[in-house]
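Removed from the display is one protein chain of the complex; every other protein chain stays in position.
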Amino acid sequence: MTELLSFEKSRRSASAPRLPDAGVTAPEASQVLAPDQLRVQAPGLPQLSEPEIMRHYSRLASMNYSISEQFYPLGSCTMKYNPVVNELAAALPGFAGLHPYQEEDTVQGALELMWRLEQALCAVVGVDRVTLQPAAGAHGEWTALRMISAYHHSRGDNRTEVLVPDSAHGTNPASAALSGFHVVEVKSGPDGRISLADLESKLSPRVAALMLTNPNTLGLFERQILDIAEMVHATGAMLYYDGANLNAFMGICRPGDMGFDAVHMNLHKTFTTPHGGGGPGAGPVGVKADLVPFLPTPTVERTNGHLTLDFKRPKSIGRVRSFYGNFGMLVRAYSYIVAMGGDGLTQASRDAVLSANYLRKQVEDDLDMPHEGPCMHEFVASTQNLAHEGVRALDVAKALLDRDFYAPTIYFPLVVPEAIMVEPTETESKATLDAFAAAIKDIVAQARTNPQDLHDAPKKLPVGRLDEVAAARRINAYLQGQSEDPVLRWKPPGK
Amino acid sequence: MTELLSFEKSRRSASAPRLPDAGVTAPEASQVLAPDQLRVQAPGLPQLSEPEIMRHYSRLASMNYSISEQFYPLGSCTMKYNPVVNELAAALPGFAGLHPYQEEDTVQGALELMWRLEQALCAVVGVDRVTLQPAAGAHGEWTALRMISAYHHSRGDNRTEVLVPDSAHGTNPASAALSGFHVVEVKSGPDGRISLADLESKLSPRVAALMLTNPNTLGLFERQILDIAEMVHATGAMLYYDGANLNAFMGICRPGDMGFDAVHMNLHKTFTTPHGGGGPGAGPVGVKADLVPFLPTPTVERTNGHLTLDFKRPKSIGRVRSFYGNFGMLVRAYSYIVAMGGDGLTQASRDAVLSANYLRKQVEDDLDMPHEGPCMHEFVASTQNLAHEGVRALDVAKALLDRDFYAPTIYFPLVVPEAIMVEPTETESKATLDAFAAAIKDIVAQARTNPQDLHDAPKKLPVGRLDEVAAARRINAYLQGQSEDPVLRWKPPGK
Amino acid sequence: MPYLVHSEEDRASMLESIGVRSMDDLLVDIPQSLRLDALELPAGLSEFETMSQIESLAARNRVFPDRLTFRGGGVYRRFIPAAVAAVTSKPEFYTAYTPYQPEASQGTLQAIFEFQTLIAELTALDVANASLYDGATAVAEAAMMAHIQTGRDEVVVSGYLHPEYVEVLRAFCEGRGIKVRKGTRPGPKTAAVIFQQPDFLGLLVDARALTESAHAAGALAIACVDPISLAVLAPPGEYGADIAVGEGQQLGLSPSYGGPHVGFISCRKELVRRLPGRLVGTAYDTQGRRGFNLALAAREQHIRREKATSNICTNHSLCALAASVYMTYMGPQGLRQVAGVSFKRAHALAGRLAALPGWELAFPDRPFFNEFPMRVPKAPAVVRKLARKGILGPLEMRRWFRELNGVLTFTCTEVNDPRALDELVEALQP
Partner (left out) sequence: MPYLVHSEEDRASMLESIGVRSMDDLLVDIPQSLRLDALELPAGLSEFETMSQIESLAARNRVFPDRLTFRGGGVYRRFIPAAVAAVTSKPEFYTAYTPYQPEASQGTLQAIFEFQTLIAELTALDVANASLYDGATAVAEAAMMAHIQTGRDEVVVSGYLHPEYVEVLRAFCEGRGIKVRKGTRPGPKTAAVIFQQPDFLGLLVDARALTESAHAAGALAIACVDPISLAVLAPPGEYGADIAVGEGQQLGLSPSYGGPHVGFISCRKELVRRLPGRLVGTAYDTQGRRGFNLALAAREQHIRREKATSNICTNHSLCALAASVYMTYMGPQGLRQVAGVSFKRAHALAGRLAALPGWELAFPDRPFFNEFPMRVPKAPAVVRKLARKGILGPLEMRRWFRELNGVLTFTCTEVNDPRALDELVEALQP
């Protein structure tokens, strides 16, 4: 199955959609505005009929793997089942139809929902308050670092460095840099945990914060988290929790109790809001009391059952986005939490850990396991055992696609060569895990007998492996004026 | 891609869905009812979690071809685009939430919609009134024949035969028989139209009605329809219109004007209500004044803008189903008619005819065309030109599936050997028609060079050709007690 | 124009390819005298205006909240899991046709096969078909089966079968020349005894005795059943009925002013060849892969024409799909819970209503499931009074049965929470 671009199907003479007429007497824009205010050339949008458009997007949709149809063991991404009822909740006219500048007395239900969600998230991660404003995890990281920065400044403490483990997700150093910090890397030890010695050596009064994921991106719990917290706090720095892996221990333990001062959560991971092929997500940030004054404005406040938005927060870092966050995603996450309850969330994390360990066990003889278990909600394997056959993590990933599975995260974290990072989540059945393990065994067997076949994978998909190097060259050529093909967009032929 | 049955995935220990508790004090059924009123063995429904269920059905869905993704040129079925807005209309709580026994003053909007739809359908087919009650085309046929029967009876005229052309759809004779009539077949002439001579010879005072499709199932307009009508009416019989092919001439001409006394319409064909993989549809029947007294009860009446249901119709044939018809489908059809308007419906039919003739032209050198054109909204070709290569209509159909097209209707109408009945509809683009024609050419070329490949088609689908003969044998064996496999349902192994 | 694809240029080039000058050249077979100038309907509207118009019609209806709906009579408000619409709104399901090409329709076919199995399990009979239009036509089709099977020309309707089902049964039987008789005693001409369990009033009948009396007379027993009740009540297969039919609206379909809903039918092995409509079975390809396909087509109109078991072609597949999702979501325990909650609440309510001054159970000796008849003073006023308080009250039986003047039937399901029962009872205080 292939599908032309909408632009390629467009016909100039196609009729425009029926739309209402103005029905009032008033001049046209062209009669009122100065000519240089007016558009000269009409935008080259495609011209297609509704049946063609729907067919187009339906066919595109069928070219995707998604958790609706495939096991999607993408490590660090928590691709769990997205309950359909959440979608109905967010689409209720009483939510979807609200203008963000409506008067507060007309949006009490929305504010109540936000307030309750904040309470629930506080309970899950063990913090004092939560801002729901950030749009995604990275945005939350940066928001938290802005608060940490403001906190230190408010104490006249000018700290310039942020520590980030070498196993950290790329957004951590990027967020730190965007927040004006100098990034210092902390090494992992052979057990896959942060090296306390290295941490010790990097801590100093210049350090504003240590950013930590726990379980870390290897799926391993930082056993010495209490010691780490003590060391960090002792230098006056703060401890930041990258909550991408929160699915590992809801109801089992809490970042707040571990000593984290600020915590972001990915509602699009742990709390089942759909990932949408790349967002929208939501990245609320929870903080302990010390950081509360610095929360973005507005916060939601509740007095005698009446809800208000508090814009008067003199120490606030200000706004990190317009309005109040990705409200529609907040509704979905709230709906999930209500349905699961405390008992359900706890069992979800327990099952996530159980599934990861089970699957790890099923494939431990087939792939390298660079670190000892038990793991938490995900594990990182390596295909180095197949290096001899010339088979790489990429080959295994592509071979999985041909077997009707999405691929695990590969080549991340950077500390494991040929990494394969598998996160099964609690919403995949044992039968599915068994089928996946069987596919891995099959692929490993094939690596021994017919590695070329793996290099040729995938074969059953709309396209085979794409030549990224050639693509980069073509972009270069365009950017340097040596080619007319913009690569990054369509252009009518000969334009 | 394959998918186990829900029953095969079921696990006895899977937890039940959360549901509300009774919250009242009252006895259990088992405490109140006599033991022999109670179920002994729990029904063997599958036990699965919500994520498994959603995955299951999503995977099943992706095994279907459908007009949302494929050209679906299924002759006689009018598989045109189903507007998404129709679905929203039918789902409005103001419609979907209505109980059929609500008091009339609480359902004025629903009754108004039915009344307006009736008016619109009257205008399209040229009749005096329409009943919206029948659930599908066949149901409409039978309803109409019941009315025709009642009409003759009311005149003391006991007519026992219904004439049906040999090219007619199977539902026509079946409906006639179900209505108590003896079916007499009328032959088609060499031009694909009904043979007037044969008709003449079959007409008699025993004949209650002639059932006719126009354009007929060969896609050809019965040129002599006015003569036919005169002949039929002269014998006191009535003329019944099978409206499956109404998409050929909305706004161009009308069955009522041709002399038809009763007309069924398939809202799931001409009026874009989705076919649902086999319904629900809606098969309203329009009638001329003579038949109005016999309409099913209730009818919708409008006086001074107030709408009522009229149950007091002494000559009525009674009810043909519960309540008032497939109301949800009526909403969809009404929504389509409002959006299209008279101008739009007319253009739709013109485009349907244009597309059929265009596509016919594109493939006329590749397949046999047993009848001369022009055709109306569909055409019937034959693969007899490939008989020499041993290639049959079935092979061509299966080869089309491998080329990402659904297959045309095959082996119908029965009067054309190796029939391939193609109905492109007005909602397929010229580009799609061209691609389909190219596929036909490709298949015909392959028939000449490599017919075996066509016999092996389809190869790209979840299953290849299924052995129907063996399946029938297995059913026989079960029904005769020679096998435990019921074939027509799943049974736990060893049960 | 909405939903049309061709541009004027496309049209011109297509005409040219065909080799004609204008559309009229393609319409030559239509006698000139029949040609219309224009279709007399308003001009088309934009989607926005279309939807506004339809919304304004919807706004002219009054929708009662689920929890305050106590009216049944064949259509019930129940909790519908979000999963149901999420499945049935998949275009791959709802925009496909009847699965004539099995290789490209395995999704629909497997779903129907599962539906058949679910219904067979629920009714404890051997085989079920792919669906029928509704409960009423299902009763009628079952009668046709019995007529063909036994060669007899009479059906006996026993007790309070849904009055609309009776009407439809009469219409079908009239065509075939079958007599419909009300009564309890089948005779030598009787093809079938038809009864509803629970009956239209919500009361339980003695299904076992009725079945036995039918069999004693050489007739078939046709049970028209409430599918939810079968989680608790003895299913037709357990008391020996030959055919089970029913209305599936409660299995995940909205009331929708009466349709589309779905009829179901299942039967004993011996009657399978008499079944109306589609049947799906397993079949295998040359590689031995299991697939699903339409089966026993020799019963059907497209093969047998006037000798078919029924004229049905398009059935209610998508509604059957909804019912399958519903039943699969519920599972045996969930269905039992739904049935149990409905039963208990109905009985709790009945007790409280019977305590109202002048109110009493109309048939105090008859057990019921989740719908029950009360005999009350000033019945029409009761309904009006409740409507004023936002409650869709009970159904007046007088409309159909003169002998039931003053009798109202109330229904309870899992959507009528305890507080809703309180509100109902409060609203009825004198």
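Think of it as A, B and C in the order they're written, each chain with its own count starting at 1.
The definition used in the following text is that contacts are C-beta pairs under 8 Å (C-beta built on N, C-alpha and C of every residue); 3 or more make two chains touch, one makes a residue touch a chain.
These numbers come from a predicted model, not from an experiment.
Residue-wise, the contact with the chain that is not shown comes from A:I317, picked out of A:L239, A:V285 or A:I317. Touching the chain that is not shown, out of A:H152, A:H275 or A:R392: A:H275 (per the contact rule at the top).
Considering the complete assembly, subunit C touches the hidden chain via residues 47-48, 51, 79, 81-82, 86, 89, 91, 414-415.
By the touch definition given at the top, subunit B reaches the unshown chain through residues 11-15, 17-20, 49-52, 58, 83-85, 87-88.
By our rule, only the chains that are shown with their structure count from here on.
One finds 47 Å separating the Cα centroids of subunit A and subunit B. Inter-chain centre distance (subunit B to subunit C, centres taken as mean C-alpha positions): 19 Å.
Remark: subunit A and subunit C have CA centroids separated by 45 Å (rounded to whole angstrom).
Contact of a single residue of subunit A with at least two other chains is seen at positions 18, 49-52, 58, 83-84. Along subunit C, residues 1-5, 10, 44-47, 81, 83, 86, 91 each make contact with two or more other chains.
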